[in-house]
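One structure is given here, and the rest of the page talks about it.
The complex is shown incomplete by one protein chain, all other protein chains being positioned as in the whole.
Here is chain A:
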Amino acid sequence: MPEILEHHSALAHLGLAARAVATRDAGQGVGLAEAPYRAAVNLRGRLDDAGFAAGAEQALGCALPAEVGAVATAGELSALALGPGEWLVVGGSDGPALRARLLAALEGVFASVVEVGQQYATIRIAGPKAAETLQKGCPLDFDAAAFPAGRCAQSLLSKIDVLVWKRSEEPAFEVTVRRSFADYAWRWLHDAAREYGVAILAG
């Protein structure tokens, strides 16, 4: 089988796997890891269209969240509300299958289903200084009270567009950027975290 080039890491040139350690030392405030490829579909439609809402719910296993910044999760799939009538559906490693599943459930419905997983790279940043590191280059408020678990937000991180997702109560964030900005985002985060001590972790 030839290697699936589209799933090639956007940070392969940094040799992260060889530099990765198993866990962050107690003295290190930040752990950084490149998340593996994950399927993603940009989904657009009108929530007040009953056919769209029901079709999406059937495909995802949960209702689409209406409020921008909310995230709904069912099994391995999550729907992140990017804007009114726009979601990023992520999960699993089979983009074409995710797209096909949504297309089948939304047959005949006014909607847009576009597979976009390969244009993104995701970096996980975790640790007691993760929020402070992000805060250096992003105007969002990363305090747990303002950015609780289960929320996402789009903003700028040191001038590049980012989607930040706080998946759990842990002090950890997933930072998704355009693939071509992955190198810049990684180097910026690594540099910003250096004063706190930074560990490279396996994805």
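Criterion: a residue touches a chain if its C-beta (ideal position, glycine included) is under 8 Å from a C-beta of that chain, and two chains touch if they have at least 3 such contacts; residues count from 1.
Rule of thumb we're sticking to: contacts and distances are computed from a predicted model.
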Seminar exercise, completed: Should one name the undisplayed chain from "Polar amino acid ABC transporter permease", "Septum site-determining protein MinD", "Sarcosine oxidase subunit delta" or "(2Fe-2S)-binding protein" using UniProt, the answer is "Sarcosine oxidase subunit delta"
Problem set entry | Residue among A:69, A:92, A:150 or A:203 touching the omitted chain | A:69
Exercise. Which one, A:94, A:161 or A:195, makes contact with the chain that was left out?
Worked result: A:161
Exercise. In the full complex, which of A:84, A:128 or A:148 touches the chain missing from this view?
Worked result: A:84
Exercise. So that we can see where the missing chain sits, which residues of chain A does it touch?
Worked result: 68-69, 82-84, 86, 139-140, 153-156, 161
